Every structure is written in structure tokens, then in C-alpha cells.
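Quick one: the structure is below, and I'll ask about it shortly.
Here the complex is missing one protein chain, while the rest keep their positions.
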Amino acid sequence: METVKVKIADLAVLRDRGILITVGLGSCVGIAIYDSSNRVGGLAHILLADSEQFKNKGNNFNQAKFANTAIPVMVKEIEKLGGKPGKSYAKIAGGSQLFDFQKAGISVGEKNIEAVRNTLKQLGIPVKGEDVGGNHGRTMRFFVDSGRVAISTVGKGEKEI
Amino acid sequence: MLGKKVLITDDTAFMRMTLKNVLEKNGYEVAAEAEDGVQAVEKYEELKPDLVTMDITMPNMDGITAIKKIMEKDPQAKIVVVSAMGQKALVIEALNSGAKDFIVKPFQPDRIVEALQKVGG
Partner (left out) sequence: MDEHQIDSNRLDVLKELANIGLGNAVTSLSQMLGEEKVDMAVPVANTVPLQDVPDFLGGGEVPVAGIYIQSSGDVRLTILFVLSMDSATNLVSSLMPGVDGELDEMAVSALIEVGNILTASYLNAISMMTNLQLMPSPPEIAVDMAGAIITTIMAEAHMIDDEIVLMKTTLNTVDSEVEGNVLILPDYGELEKIFGLLGIS
């Protein structure tokens, strides 16, 4: 079974079979989108909420970095493989605060979760499962044949969302 | 030297423990421990220790600010800086603010004792 590794600021889509996996979601958020009728799934690993904030910084051509750009790009890729956004749902994980200094004010993780929710809402894709927040890193495994998403955390084993 | 009271200031429990061990072994009494500049100023007021060891890099209030505040209330305060930061400008600033000596971590126990004895404990 094909395993495709999704790195940070990265996304990938598969059809019918295979496992999409992303390791080490800290403040980052992993977004899995699945069209179960056509069995097309995509996984994105975003780093920050909003590309507009970093527009003038140059050196930022990778759209998979930001929630507001990565998700629409991934939806297009899902469509290319025959998936229908209208029939899809999402599962999200991540957005945690690993360090104490993050606890003052709104952390990157929290902003990321919010941006992901907003972008999915705008695209009309409901969130069917989630494991977000807290202070641990997560690994996300997305099984494209079934839509199953498993989240593992250091010291806490694996759970399904 | 016997029984002189010292206020230890450092944000790391490990360092406070290390300093406490060195001081107690050499006949000093640790009157209190402070985790940041705010606590250092408060405890100095409360306990009027004979000597103070002060870290620089701490949350809430850094060591330089704490030194200034303590010196304001008590110009006779005897403060020795114990910090990992040894940059020249910082050492000068600490001494200008009223510190009597500046020890860079990691330190040899002798150095601390020597500094405290020289300062007048």
C-alpha cells in the first residue's frame, strides 16, 4: 500500500488506496479532506493562518504554507482526481502549544485552527472529526480507501477522529 | 563570614539548588530564593539580607532592573551578579547599576565564595 509522506508546508492527494501521513504537527494543522463516494482524499500540513500577512516578505511562493491558500489548492487537486468538494468532509488535527511562552495571548496554533475552520466553512466543507489544541505534537495518518484518520501522540498512543 | 544571610535570585530551580549547596557548604545561610526580579525586590525589602546573588536573564523583571530598584531603596546593598551572559556592555551596565561583582556561569564554587567574601560577607 502506497504511503505518501506530506511534509511541512506540503499537500498531497490520492485516489482509492494509499496512506497519506504527516508527522510532527505542533502549532501546525493537518487537514484531511475526503470524498467518500469517489474515494479521493487529500492531506495538507499548514504552518500559518494567512498568506496576506506575509505578502511583502518575498520568498513565499509555496502556497501550502498557509491555511487560506493551501486548502483551496488541495480542493482543486482533489477535483482533478475526480473528487467532488460538494460531497467532501474534513478532519483536522494540530494547533497545539508546546511551549510556555505561547500561552500568553493567542498562539500561532490557535490562529491556525481558526483560519482552517474559516477557510473550510467558506468552501462549504464540514469538519467531521478533530483533535486540536492541547500541548502535544501529533502525527496524522489518513487512509484513503476508507477515510479513516488516526492521530498519534507521544506517550498517548493512537486514536481515531 | 559565619551565618551571613544571602538572597539567591535565578529563574532556574537547578541553579538555585547549586548555589544554595555552594553557599551552605561555605558557611552562608540562604535567607530566601527569588525566581525573578520582582521576587528579588520584594524579598530584599522583607528580609534585608546581607548579600544578594542576581541572575540577569529572567522573566517578569530582569536582573539589571532589579539591581537598580534594590539600590534605590538601599544604596548599601551588596549584590553580586551570577549570569551566563558575559558580554562587556552588560557587565559594565550591571556594575554601573550598583552590582559589586559579576560572575559568569558556569562558575567554580571558589569564585562565588571569593566574590562574596570580598564584597563583605
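When the chains are written out, they are named A and B in that same order, and each has its own residue count from 1.
Throughout what follows, a contact is a pair of C-beta atoms (placed from the backbone, for glycine too) under 8 Å apart; a residue touches a chain by one contact, two chains touch by 3 or more.
Bear in mind that the values here come from a model prediction, so they are computed numbers and not experimental data.
Participant: Where does the absent chain make contact, in terms of the chains shown?
Facilitator: A, B
Participant: Which residue, A:Leu20, A:Ala70, A:Ala90 or A:Val108, contacts the hidden chain when the whole complex is considered?
Facilitator: A:Val108
Participant: Please identify which residue in B:Lys25, B:Lys73 or B:Lys105 touches the non-displayed chain.
Facilitator: B:Lys105
Participant: Just the residue numbers, please: which parts of chain B touch the chain that's not shown?
Facilitator: Considering the whole complex, chain B reaches the absent chain at 11-15, 17, 57-59, 83-90, 104-106.
Participant: Even though one chain is hidden, which residues of chain A still touch it in the full complex?
Facilitator: Touch with the absent chain occurs at residues 7-10, 23-28, 47-48, 54, 57-62, 65, 96-102, 107-109, 112, 136-139, 152, 154-155.
Definition applied: only the chains that are shown with their structure count from here on.
Participant: How many angstrom lie between the centres of chain A and chain B, each centre taken as the mean Cα position?
Facilitator: 49
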